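Complex shown without one protein chain; remaining protein chains in place.
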Amino acid sequence: MQKSLHIDPGKCTGCLQCEMACSYEHTGAINPSKSRIKVFDFEHEGRKVPYTCTQCADAWCMNACPVDAIVIDLITGAKVVKESTCVGCKVCTIACPFGTINYMADVGKVQKCDLCDGDPKCVTACPTAAITYVDADWTGLDRMRSWAAKANTAAVAA
Amino acid sequence: MKHIILGNGPAGVVAAETLRRVAPADDILLVGNEDEPPYSRMAIPYLLEGNIDEAGTYLRKTAGHFASLRIEQRRGRVVAVNTEKQTILFEDGHFESYDRLLIATGSHPVRPPIPGIDLPEAQTCWTLEDARAIAARAQPGSRVLQLGAGFIGCIIMEALVKRGVHLTVVEMGDRMVPRMMTPEAGGMIKRWVEKQGVNVVTKAGVDRIEKGQNRPLTVTLTTGDQLECDLLIVAAGVAPNVAFLEGTAVHVAKGILVDATMQTSVPGIYAAGDVAEAPDLFSGRHLVSAIQPNAVDQARIAALNMAGQPTEMKGVLAINVLDSMGMISSSFGEWQGVEGGDGVERADEANGRYISLQFQGEVLVGATSVGLTEHVGALRGLIQGKTKLGAWKPKLLETPTRFVEAYIACQRPNS
Partner (left out) sequence: MGWNKKVLRVNLTAGTCTPEPLNMEWANDYLGSRGLASKYLVSEIDPKVDPLAPENKMIMSTGPLTGTMASTGGRYTVVTKGALTNAIACSNSGGFFGAELKYAGWDMIIFEGKSPKPVYLALENDKAELRDAAHLWGKSCWETEETIKRLHQDPLTRVCSIGGAGENGVLYAGIINDLHRAAGRSGVGTVMGSKNLKAVAIRGTKGVSGIRDFPAFLAATTAAKKVLADNAVTGQGLPTYGTQVLMNVINEMGALPTRNHRDVQFEDAGKISAEAMHEKRPTDGKAHLVTNAACFGCTIACGRISKMDETHFSVKNSPKYWGASGGLEYEAAWALGAANGVGDLEALQYVNMLCNEHGMDPISFGTTVGAAMELFELGILSKEQIGLEAPFGSAEALCKLAEMTAAGEGFGKDLALGSARMCAKYGRPDLSMSVKSQEFPAYDGRSIQGIGLGYATSNRGACHLRGYTVASEVLGIPVKTDPLATEGKPELLKAFQDATGVFDSAGICVFTSFAWTLADVQPQIQAACEGDWSMEKLNLVGERIWNMERQFNLAAGLTGKDDDLPPRLKTEPCKTGPGKGVVSGVEQMMPIYYQVRGWTPEGVPETATLERLGL
């Protein structure tokens, strides 16, 4: 069974351990500004929302890539950027309506959540289980996808 | 069922792959008119820069990719389509019949009617062959004049400068990328590239091109100034490849007019990508949006309909992203604003940052940004979703860079 990230903002305390873990895993430094998961703080509602790629089925980023640099990891189902192939054209960054694939000027490539090869470090780091990695069926992934289709897709089934 | 796809750029390739996925038994013929495997023009600047080789521009990297999908590839140039008999005539005299036809022939660079524009040193920048020609002439120390500071003009500047040339850019408009960037953003990009050592002449065109004394070309600008150069790059815009449709029942304006299913005025014939003119998301007016993600979206819709799966496009959204010598900019939708709408513009030129948001009522309809790379796609999400911003609109008018928060708050994607 393929798994996916399940995010429960109600449990998030905003500690940013996920951002630290993600950035360390991918860059070797603790640097939340390089994290692929970001916690947004809605101060006046008392609400914190961890936010990252949903690995959506439509994969705008992957479809938009002109050089086939974004591929599906067959084990995790993650849409993964092949850094050696990415030319840094940034087309994917404006194609993704979620804004979860970003250009990193210092390396000249784009980056996005890759589910850490099936062991997402944000999940391990989260002290409150606000981010979990669970069987895809449990996550309301379909709900997310249908939301995505409704709200953002260029295409809707007529 | 036999599908012919004319054009093997991103739209053609994605359409072919989509067809294969949804119509496993159909015949698919993918026709291109260059001597190359399907490749991406978006990657040409990186080729010129030497970051990648030609294989790095290929749309699909796996050997035997198309064969394994039973997508037949052919080289050919179409000269005519008979929409009644459902046949296509190729340049070599050969006919091919189809059940469904997708026209994804893209566009070609325009050569403005300037005396001398056909001299061999006046070069467009569109194909791999063009890239090879430019690479041969753009040597360290050579003088290059680039006509046009549009999308293509901007993204190749860095490669040219990195090749060590002295670059002059001539643009008719009053700023860089006038058709994609607000005056402020276009002005910022102009000043930025000038700081990087590029000579930019705006509100000027090329009057004539002649053989030169010390260098191959002498170019006279409409300002009267004369410049000698080794290479003139013509980047003055592109036009859809529609000539072969003349006299057919396929309605053509600037591009091929299509409906929301990407079907043309002739049933069974579809168009997608740079060649297609599809209804705009907001106004419903027909619009050519010549950029890869749009081409791919349209191709997918066209293919689904060709395979008998009725699918509609909600409307084209113009989106653009540019890297002008390291200054990254993007624009979305009605970035110039709409009548009766309102907006906000914030510039921080010292730090190379700029953002403009344009609203109609409580909906974001357009945006322009400079120096913004984080979560920029959420601008598309907000615009395309026609998201009702409610209380977030005044917040965005105050601090437009909070658009990601607005997106998450209004869409609640994972709650």
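All chains are identified by letter, namely A and B, in their written order; residue positions are counted from 1 within each chain.
Everything that follows uses one rule, which is that a residue touches a chain if its C-beta (ideal position, glycine included) is under 8 Å from a C-beta of that chain, and two chains touch if they have at least 3 such contacts.
All values derive from a computational prediction rather than experimental measurement.
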(message) So one chain is hidden, and I want to know which residue out of B:Val161, B:Ile269 or B:Ile355 touches that hidden chain in the complete assembly.
(response) B:Ile355
(request) Spell out, residue by residue, where the missing chain touches chain A. (result) 10, 13-17, 20-21, 23-24, 27-34, 43-48, 125, 127-128
(request) Tell me where the left-out chain touches chain B, residue by residue. (result) 346, 348, 351, 353, 355, 398-402, 405
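We adopt the following convention: only the chains that are shown with their structure count from here on.
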(request) Spell out the part of chain A that touches chain B in their complex, as residue ranges. (result) 7-9, 38, 40, 42, 49-51, 54, 60, 63-64, 66-68, 85, 87-105, 108, 144, 147-148, 151-158
(request) Would you pull the chain B residues touching chain A in the complex into a rising list? (result) 10, 14, 40-43, 45-46, 51-52, 56-61, 261, 291-293, 296-297, 300-301, 304, 309-317, 319-321, 323, 326, 328, 330, 332, 373-381, 384-385, 387, 404-405, 407-409, 411, 413-415
